[in-house]
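Removed: one protein chain of the complex. Kept in place: all other protein chains.
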Amino acid sequence: MSAPLLNLEKVTIRFGGLTAVSELDLQIGANELVGIIGPNGAGKTTAFNLITGVYQPTAGKISFGEKFTAKLQPHQLARLGIARTFQNIRLFASMTAFDNVRTAARLHCPRGVRNALWRGRAFRDGEKEIADEVMTLLDIFQLGKFRDAPAKGLSYGDQRRLEIVRALATKPKLLLLDEPAAGMNASEKTELMRLIQFIKDKFRISVLLVEHDMQVVMGICERIAVLDYGVKIAEGTPAEVRANTKVIAAYLGEEKPK
Amino acid sequence: MHTGAKRFLLAAIFVAAVVSFFSAQFNRYYLGIAIDVGINVILAVSLNLINGHTGQFSLGHAGFMAVGGYTAASITLALSQKFPAAATPVLFVGALLAGGLTAALAGLAVGVPTLRLRGDYLAIVTLGFGEIIRVIFENMDCVGAASGLKGIPNYTNFFWAWSLAAVTVFVVTCLVNSTYGRGFIAVHDDEVAASAMGINPTKYKVTAFVVGAFFAGIAGGLYAHHKQFLSPTGFDFMKSIDIVVMVILGGMGRTTGVIIAAILLTLLPEFLRGFAEYRMIIYALLIIVLMIARPQGLFSFGKK
Partner (left out) sequence: MDWFLQQLINGLALGAIYALIALGYTMVYGVLRFINFAHCDVLMLGAFAAYFLAPAVAHVFAPESYLGAIVIVVLAAAICAVIGILIERLAYRPLRNRPKLTSLITAIGVSLFIEYACQLEAVFGAQTRPFPKLLPQHDFQFGGLSVSSNDVIVLVVTALLLAAMRFIVMQTKTGTAMRALSFNEEAAALMGINVNRIISFTFGLGSALAGVAGIFYAMRAPGIEPLMGVQPGLHAFVAAVVGGIGNLPGAALGGLVIGLLETFAGGIPGLSNYRDGIAFAILILILLFKPAGLLGKSTVEKV
């Protein structure tokens, strides 16, 4: 197997007396679709926060590409190519949909303060280029018509999609989706599954997904890791995980001996 | 839209020059008020970058104004005799710039330690910095300490006040209305999400402070050469509150609203001259009523 894109080695984090994640080993290669599942409180979102630099691990190493991510801050990791969405939608409430995505597109825009002030040709061309990129992205996800709408006025499903589009604007190599199916009905979930598959194929990136919804996870993930109380208790293809007794015990409890 | 901004700036400067050229025709007193308006616009718009756009609630803006004012005044007082009359504008601009830069340094000194603080804490620490700056000037004998700095040459005129106001508006507006500038608003809206999108909140917050402080320093320099007298008590907590009220009235983050608010709040005391005693009371009631009835500011219509 070629060098993994994301590599977690024995990653542990303790908050005071509580060990939220314990000795987690996880590897994600290029263009893979991986899911993390587990009961509530298993440490899934904590794992996300570790990967994106919101928390620093108490022990263990995380590397992205060839670089160790220790001490790197979230914005630096974004620059390296990790993007994410949030469990509770965190759009920029006072901006339009267009601006939300434009802000993220800033990442790869080399022009900064001076150009903003000078307003010369370079600035105008640069702004046009970014505007075009943003519109293209919005159109791909059928959000083009909302470009000037305030982000918080969109429907819940559209807001979730916008958050994903915003993350994609940073041109990531790895996209982390934190419970993207939360609050969706059956048809929306099917649409979401199609969308995630589409993103992985069209943009040729890896996607790491934290989800509760089994239909979504089992439906699209190539590989699934199962966490329980911060420990990885199983990993494998959807079929393997579904049949794993430890996983069943974690979710449903053990069968009492007859 | 983008070229429009530059043309607007040049037009504003041109108009300011023309009016200033004929200024001898105008009433001295009203001209003075017009200059006050220009200075307050600079103060309000610069604070708006920090408080409104970036969401860092700073209550010490008067401190930056003081730093700029004292620096500029010290320079002109020391050098005004050595410069020929024709070169006065050069001296003045140089002094103003020096004032702005020292104020920007002060902004850096305030912005960096306050990075981790939120909301109320930030407000009280910036207030503290403002007070510390005031106390320091109260004890600096070289600038007159508590009795103040007198005899500052009267270099500020309508042209300077208004063209620099136009420059301030231009810079802040252009800064914010760009892809780069969305970063300020992103930091204001949701710092965690902004970081995740590659925006360095620290850099933006510090930039806001430094740029805001720079222009406050310029305003301070203009103020010094207008009133011809500087005293530390004039830059206390109350002065910072005055500027904050302009930003709030204008709707934090809305540049046009803030400009209108600055103009109105400078003119208000003039209209209330008959009610001098009641001026502050009306002012205070205005704040209270506004916050209860229309917290988004009086002049916030539509887009930023």
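Lettered A and B in written order, each chain numbered from 1.
Please note the rule applied: a residue touches a chain if its C-beta (ideal position, glycine included) is under 8 Å from a C-beta of that chain, and two chains touch if they have at least 3 such contacts.
Given the structure is predicted, the values throughout are model-derived calculations rather than measurements.
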* **Hidden partner chain, residues of chain B it touches** => 57, 113, 116-117, 119-121, 123-125, 127-129, 131-132, 134-136, 138-139, 192, 237, 241, 244-245, 248, 277-278, 280-281, 283-288, 291-292, 295
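Going forward, only the chains that are shown with their structure count from here on.
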* Structure fact -> Whole-angstrom distance, CA centroid of chain A to CA centroid of chain B, is 42
* Structure fact -> In the complex, the residues of chain A that touch chain B are 52, 54, 73-75, 78-79, 83-84, 86, 90-95, 99, 102-107, 109, 111-113, 115-117, 119, 123-124, 126-127, 130, 166-167, 169-170
* In their complex, what parts of chain B are in touch with chain A? -> 2-3, 5-6, 171, 174-175, 178-183, 185-186, 188-190, 192-201, 207, 253
